[in-house]
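Here the complex is missing a single protein chain, while all its other protein chains stay put.
By letter and in written order, the chains are A, B, C, D and E; residue numbering begins at 1 in each of them.
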Amino acid sequence: MANRVDGRKLDELRKVVITPNPLRFAEGSAMIEWGNNKVLCAATLEQKVPPYLIGTGSGWVTAEYAMLPRSAKQRVPRESAKGAPNKRGIEISRIVSRALRAAVDLKKLGERTILLDCDVIESDGGTRTASITGAWVAMALAVRRLEEMGQASQGILAHQIAAVSVGVVEGRAALDLNYIEDAQAETDMNIVMNELDEFVELQGTAEKRCFNRTQLEQMLAMGQAGIAALFAEQKRALG
Amino acid sequence: MANRVDGRKLDELRKVVITPNPLRFAEGSAMIEWGNNKVLCAATLEQKVPPYLIGTGSGWVTAEYAMLPRSAKQRVPRESAKGAPNKRGIEISRIVSRALRAAVDLKKLGERTILLDCDVIESDGGTRTASITGAWVAMALAVRRLEEMGQASQGILAHQIAAVSVGVVEGRAALDLNYIEDAQAETDMNIVMNELDEFVELQGTAEKRCFNRTQLEQMLAMGQAGIAALFAEQKRALG
Amino acid sequence: MANRVDGRKLDELRKVVITPNPLRFAEGSAMIEWGNNKVLCAATLEQKVPPYLIGTGSGWVTAEYAMLPRSAKQRVPRESAKGAPNKRGIEISRIVSRALRAAVDLKKLGERTILLDCDVIESDGGTRTASITGAWVAMALAVRRLEEMGQASQGILAHQIAAVSVGVVEGRAALDLNYIEDAQAETDMNIVMNELDEFVELQGTAEKRCFNRTQLEQMLAMGQAGIAALFAEQKRALG
Amino acid sequence: MANRVDGRKLDELRKVVITPNPLRFAEGSAMIEWGNNKVLCAATLEQKVPPYLIGTGSGWVTAEYAMLPRSAKQRVPRESAKGAPNKRGIEISRIVSRALRAAVDLKKLGERTILLDCDVIESDGGTRTASITGAWVAMALAVRRLEEMGQASQGILAHQIAAVSVGVVEGRAALDLNYIEDAQAETDMNIVMNELDEFVELQGTAEKRCFNRTQLEQMLAMGQAGIAALFAEQKRALG
Amino acid sequence: MANRVDGRKLDELRKVVITPNPLRFAEGSAMIEWGNNKVLCAATLEQKVPPYLIGTGSGWVTAEYAMLPRSAKQRVPRESAKGAPNKRGIEISRIVSRALRAAVDLKKLGERTILLDCDVIESDGGTRTASITGAWVAMALAVRRLEEMGQASQGILAHQIAAVSVGVVEGRAALDLNYIEDAQAETDMNIVMNELDEFVELQGTAEKRCFNRTQLEQMLAMGQAGIAALFAEQKRALG
Partner (left out) sequence: MANRVDGRKLDELRKVVITPNPLRFAEGSAMIEWGNNKVLCAATLEQKVPPYLIGTGSGWVTAEYAMLPRSAKQRVPRESAKGAPNKRGIEISRIVSRALRAAVDLKKLGERTILLDCDVIESDGGTRTASITGAWVAMALAVRRLEEMGQASQGILAHQIAAVSVGVVEGRAALDLNYIEDAQAETDMNIVMNELDEFVELQGTAEKRCFNRTQLEQMLAMGQAGIAALFAEQKRALG
């Protein structure tokens, strides 16, 4: 069977390396290098919650995703220069927020917010799944520090979470699309799972051609295998 | 088996009625009443495309979703009053845009844009799937008029598209969640399909509890049946 | 005497029908269909007032007017897409606010705000007067509910208020201009009156040719008659 | 009959002085001092028109009204600091624009725009009528310069325009309300007229109590007399 | 030695006149006319401080600089029309703020804010130094009133502050550049000093050609002399 544009097999992940705590100030941080992607993830702990949670005893997890201007071939203008919100960025921020929130026991977190900043330094397809996978490590490091300081209950981190993209390229399911593959994919799907092999979020979009049940099964199988490898790298990074 | 909050069976759709062309000015329009939801969908034909498509011979389809202030129990402030974009609205607009785009042969459309406005007049859970299902009828009416005027090639409308939500409520898969069910669902999934039983978009989110493979299978089966009923109502509306 | 573009006599009102409480959630609502205009009016009761009224014992009434994108022949872009406030909408919102405020005894209302949303679904000239006339019914229904719940003093609604446009078209005064007449009118005047035949707001603008005292007298007489008919329809809607 | 708060008679105008061309750069300008009001009016000639007028041979007149931060007792925040448009300023800008447009033969102006900036340096009630009255002088000076340079047809300035406020204070009609009277007025009306005693704009608002036909007649008579005095001062300023 | 474009010697200041308290409402104000520049400076006293100073016992001084639309040959659009902040205005506002803050003993001021509005009515080069020099007088008048009312400690005004521009034009250092000189200057430097001949802010920019140490010395000497003259005029204005 013919190989992919970068020589990988259809079910082969690009190389992933997560470096813990590259930042001095963040309560937890992680640099994830995934193929040519490079995303800096920072976790901030805030002693406050959104207005509608005040007095509920429950915490909150939210994320912001953005690309540095020259993380892409074509320069991405800053929002301040465009005078308009970046709609793609808003959609991705919401997906990353939901994924990370599913990892935390919000009651045990208490009335605190964990804010995850995912800033893309270099991009090559799959930055939203890299953001989720790296931000989970940044969050785990921040929670560990919080627990070590004895300021919060144990067990805040309820699940391990990672994400990977799969797609249908030239009629064949493939794992972890890079930018060139992503641009020509018929279908692109992001899979977020936890350590129990359960789904946290599943988002598949027919970019050029709709996908059928068989292709869905193939993509889910490939994604599940990829996520197992990502769980291992996350654990390695946490030491 | 115990019935649902509004007495429906687990695989039962709420009543759906689509009224064609309620608006005088739009090139095509549809009012979709789906349970207590009421969404006004209007299709506008513009003789221009976004800058990056000029000269390609290809057209564009895009959508804007918004809620009227008192379509909900709690008044939704207008963007002009808040001074900030509505992030939920932006995410939904992007999903509706992608779904409708998958229905059209953009080459046959030519350098035109079809802009779909989905304005929610009353809401009760599932306004994004109602928007997709109703906007497809508005678009079909606009394309029909365009073709009848002999101004464009035939076959612009390549697929029939409809969408429905499914979820896991109290551990059981259920079709077409209303607002109360949606608020207490463990998982919420939106399924967009075409007339060939293929997927256009699949977006499942674990709101409270992650979902497993078995639950996914159940939800997909329920969704497919629901969409078949929606296809029938769309055809009835088009006469 | 030659008839008007739609066959009406110079002092003839278009058909007006007000439907009470079309919305499930609003504290009061009204759909006003006036010729081809269709405006959805919703009243929201808020248990707060603007900062400068806190502690004064006095309430507030304010309104927001907007057009749905395809309520007009030429699509009206949303503010969020234009990135700029709609200046015409702001001017009309202020006029509608002042008119409705004149109907209420703000001291008896107490420290509450009544917020009126007027959303134009179809337009054909005269949407601001339709908004005032319909919003008064929505407000009356909300106040009635408030009084029935025994939560407020009686007599909050001090006046009945309605509005109509008059103009000078081809040198002759005419009542209730439609879009075509409005576009070619020399002068356009909006008259807001109460049940005592007093003026609440009078706004006349020479669009193409200035108007004299005689024309002013004719327009005021026509307007007063038109408003009497609107008062009757408002009462019918309130049952 | 009891005198007013500043000793004036009911039909007495405050002192008005218009100084021509106080600015070095504007094509025409005027400083109007009216009682304690002080408004700087500048006319700018632009060799372009809004998009919808291109190719029609017709010109445009528009105005922008704003208050300097300390023109009022309570500092008025700048829009850039508030991050929101000033709705009162937008409404007044639109009224001033319409009034000045009625003074010009737009066809003779040709495809040019006259932009009038009205900046309030000190305020004491009636700044919108002062803006209209002063801006007319600034515009007349700019048109005179244009005609003297032989760059445009003669007769661009079709009418003389001035504006004054009248009101009902403690049940009595009064001319030219100052800030204290304006705050306690039952009704406030702005009258814009041309040199033929015709109305350009008439805007009356019942601030506290609705007004009847008799009061309207009294206010119109007072306003007409006041405007005659303003026409004289405008002519004096133009020399 | 050849004279400058307006006949001045290289070390000659343009004529400067400061008029105290031209405004009725501001706690202190000054109109500074400097050559053809005309800047209105208003000081507002607010009984509050920015959030990070609450409870520190320390006050704050800040400034806002803006140009009226026709203060310049080319009309300056208002921010509200451009929909974007004026970056030059923001930079100047920050410089003026820092300069004025250096004049005040913030502890003695107590938890109050002095807000200085500098609005340019006419411009001819050097409006930022005119703003600083004029705003100091406005602030001194406001502080004097505050002290006279016995509401604050004595000695709030710790320093006298004035500012002047210098530059290198055609290779020669020159004091107080007007607009024409500023446009062709190789280097432009703004010097802010106090009454002890110390520097508050020094900002030199090589617009066309970098400057050397000798030129720096010449500019500083000229600036110091110019500021002495400005101190005298400030004192004259304060009486």
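As a working rule, a contact is a pair of C-beta atoms (placed from the backbone, for glycine too) under 8 Å apart; a residue touches a chain by one contact, two chains touch by 3 or more.
All values derive from a computational prediction rather than experimental measurement.
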Study note, to complete from the structure: The one residue from E:10, E:216 or E:238 touching the chain left out of view is E:216
Practice item. Write down which of E:24, E:98, E:145 or E:235 is the residue touching the left-out chain. Key: E:98
Practice item. Give the residue, chosen from A:115, A:157, A:173 or A:219, that touches the chain omitted from the document. Key: A:115
Revision key, fill the gap. Given E:10, E:180 or E:202, the correct residue touching the omitted chain is E:202
Check your understanding: Can you name the residues of subunit E that touch the chain not displayed here?
Key -> 85, 87-88, 90-91, 93-94, 98, 102, 159, 189, 193-194, 196-206, 210-213, 216, 220
Point to revise | Missing-partner contacts on subunit A, residue numbers | key: 23-26, 29, 36, 40, 42, 44, 64, 66, 68-73, 75, 78-81, 85-86, 89, 115, 117, 119, 121-122
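Everything below uses one rule, namely that only the chains that are shown with their structure count from here on.
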Exercise for review: List every chain that touches both subunit C and subunit D.
Suggested key: none
Exercise for review: Report the inter-chain centroid distance for subunit A and subunit C in whole angstrom, where each centroid is the mean of the CA atoms.
Suggested key: 51
Review point. From the C-alpha centre of subunit B to that of subunit C, how far is it in Å?
Key: 33
Review point. Which residue numbers or ranges of subunit D touch two or more of the other chains?
Key: 85
